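What you see is the complex with one protein chain gone and the rest in place.
Order of writing sets the labels: A and B. Residues in every chain begin at 1.
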Amino acid sequence: MSPELKEAYARYLLTLADDEIVIGYRDSEWTGVAPVIEEDVAFSSLAQDEIGHARLFYTLAGKLLGKDPDHLALLRPKEDYYHARLLEDRTTPKYDPGGNHEGGGDWARAIARRFLYDLFDDLRIEGLLTSSDPELAGAAEKIRREERYHLRHGEAWWRTLAEGSIEARTRLEAALEVIWPDLLGLFEPAPGEDRLVEAGLIARTTDALREPWLDRVYPYFEAHALPFPGEKIREGWRMAVEPRTGGRHGVHGPGWDELYEEMTMVRKLEPEGAW
Amino acid sequence: MTYEERVEAFKKRIKEGHKVEATDWMPDEYRARLIKFIEMHANSELMGALPERDWILRAPSLHRKLAVTAKIQDEVGHAQLLYRLVEDLGKPREKIFDDLVNGRTKFHNVFHYPTYSWGDVGIIAWLVDGAAVISQGALQRSSYAPYGRTMRRICWEEAFHLKHGEDIVLTAMMGTEKQKRLMQEALERWWEPLMMFHGPPTPPEKDKDLEWGIKTKPNEQLRQEYLSTYVRKIQEIGLKIPDPKLKYDSDKGRWTYTEPDWDKLYAIVTGNGPASKERLSFRRLSLEETAWVRRAILGERAQAA
Partner (left out) sequence: MHVWEVFRQEQEGEPMIHVGSVVAPDRERALEYARDIYSRRYEAYRLWLVPREEVVEVTDLDFLQPPVDRTYRMGIAYRVTVEKRRQIKEMFENLAKEVYGES
């Protein structure tokens, strides 16, 4: 592997891992506070699955970079994380002892983000099944088997939110409106993805997933007459929303500042120590 | 048979070691005591998720992150198992939560305290869960069979929590001075709540839950078993237990210790502990903020019907 290819591949693996770890961390915050106790337990399993997937990708990246997976997960500088911006905000309600609960999320946002991200991730993982790196192909195969259940979970909740009550539907629509720019930001490619396609490491660049993703998500909006900010014309989907990008280059928002601070605080007490 | 005769026959059967199932006839007092006892246990599992939950995001490695999340998930899972028992005994879930957040029902003393460091995570998983296993182990033989069966499952899972907690503590005790200090300070914070864990030494003959066979061992016996199991394990890894009076009296065959302030325990479990108000208002907020989801589920069902 040439140094340029190796660099691009490591960067891509870190991008995959960062996406998974960030949504896994944010969704694990629902442990203990989900709407129904049974769901609490189920949603926590989904979050743990994502962290498990992140661990697989960090391990692969670690082999290329000669670094320990924990090191990659918890000890990089804040601006060297490449996850999509969609994933970094909290979705749990914010609790402030002073009574200021502004700035938190809700279950509608958690479900909308997770389900639409899972549909993206499913397409992305599909493109790794035929990777020329057998370890990546093997990881993708295992991950895909778990993600099937995530999609089933997402579909059930999507329906409940869209059809359960006016209130739920209003919340779902409001959440979607907030996240649309970030949803389109998912398709920002990592640097050097073209090289990876040439080398057969991945089947498609991330931006090439946009059209198939829009084709795939549209029916879920149509089925429940949910507003969809775009239309399909001859050349493809024309969206009325500008994507918000930057995540793949380490540009993030306050949600990431807060999460990074929390996730690294204990480890940074003794960065090289055993924990 | 009159009601009183039925009750006497029921008590006799329990004394003979017979078990009661959810759909069996049972005296009103037995049902009421079961609900109160199991509901407090369930509330404790649910409220117990909160102090540790703050550390889900902060765990210092991927393995710890997964293990802490799984552990707290287990606690919520235990709450589910126990709330199902309470629901089957006739108290609906909405009423259970309403009573909890309005302070009409209790949860265990150890969950009324704040957490300050990763040391608390290790000490809670090892020693608080360790104390819970001692009492839950005894509950496996409860006269109420669904509760006993649930305890068998819960104890099985708690065994993983103990290992996880002990490993966190041992790893830190092999680490730097800073790491060791985290554990020693946490032990000092938790020792008093741990000594209160099994409750005041109520004389067995006055303990109604013992009489009905809902629980099977008196409080002081549980505390003695706890000390016999853990004191040495704590001391031999270099941690110092903050009670100068703690020692094993071999003449009497029992541990002696500084008597906890039982009035303080009562104050804590009735909502006046250092973190009681915050925990309850957090729980209230999380229930309020998700109420619309439960309404949506009911709405969807109504539509389907």
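Here, contacts are C-beta pairs under 8 Å (C-beta built on N, C-alpha and C of every residue); 3 or more make two chains touch, one makes a residue touch a chain.
Just so you know, these numbers come straight off a predicted model, no measurement behind them.
> Just to verify: which one of B:Leu81, B:Leu100, B:Ala172 or B:Met196 makes contact with the chain not shown?
B:Leu81
> So which of A:Glu7, A:Glu38 or A:Glu262 would be touching the chain we can't see?
A:Glu38
> Thinking of the whole complex, not just what is shown, which of B:Asn109, B:Gln136, B:Thr150 or B:Thr290 touches the missing chain?
B:Thr150
> What does the interface between chain B and the hidden chain look like in terms of residue numbers?
Residues of chain B in contact with the hidden chain: 21, 23-24, 70, 73-74, 77, 80-81, 84, 87-88, 93, 150, 153, 157, 160, 297-298, 300-301.
> Given the full complex, what residues of chain A touch the hidden partner chain?
So the residues of chain A touching the unseen chain are 36, 38-39, 41-42, 44-45, 149, 152-153, 156, 160.
In this section, only the chains that are shown with their structure count from here on.
> Can you give the whole-Å distance between the Cα centres of chain A and chain B?
Spacing between the chain centres: roughly 36 Å.
> What residues on chain A touch chain B, complex-wise?
Chain A residues touching chain B: 25, 28-29, 31-38, 40-41, 44-45, 47-48, 51-52, 54-55, 58, 69-70, 73-74, 93, 95, 97, 101, 104, 106-107, 159-161, 163-165, 167-168, 171, 259, 262-263, 265-267, 269-270, 273-275.
> If we count contacts the way the header does, which residues on chain B are in touch with chain A in the complex?
Residues 46, 49-50, 53, 55-66, 69-70, 72-73, 75-77, 79-80, 83, 117-118, 168, 171-172, 174-176, 178-179, 182, 278, 281-282, 285-286, 289-290, 292-300, 303.
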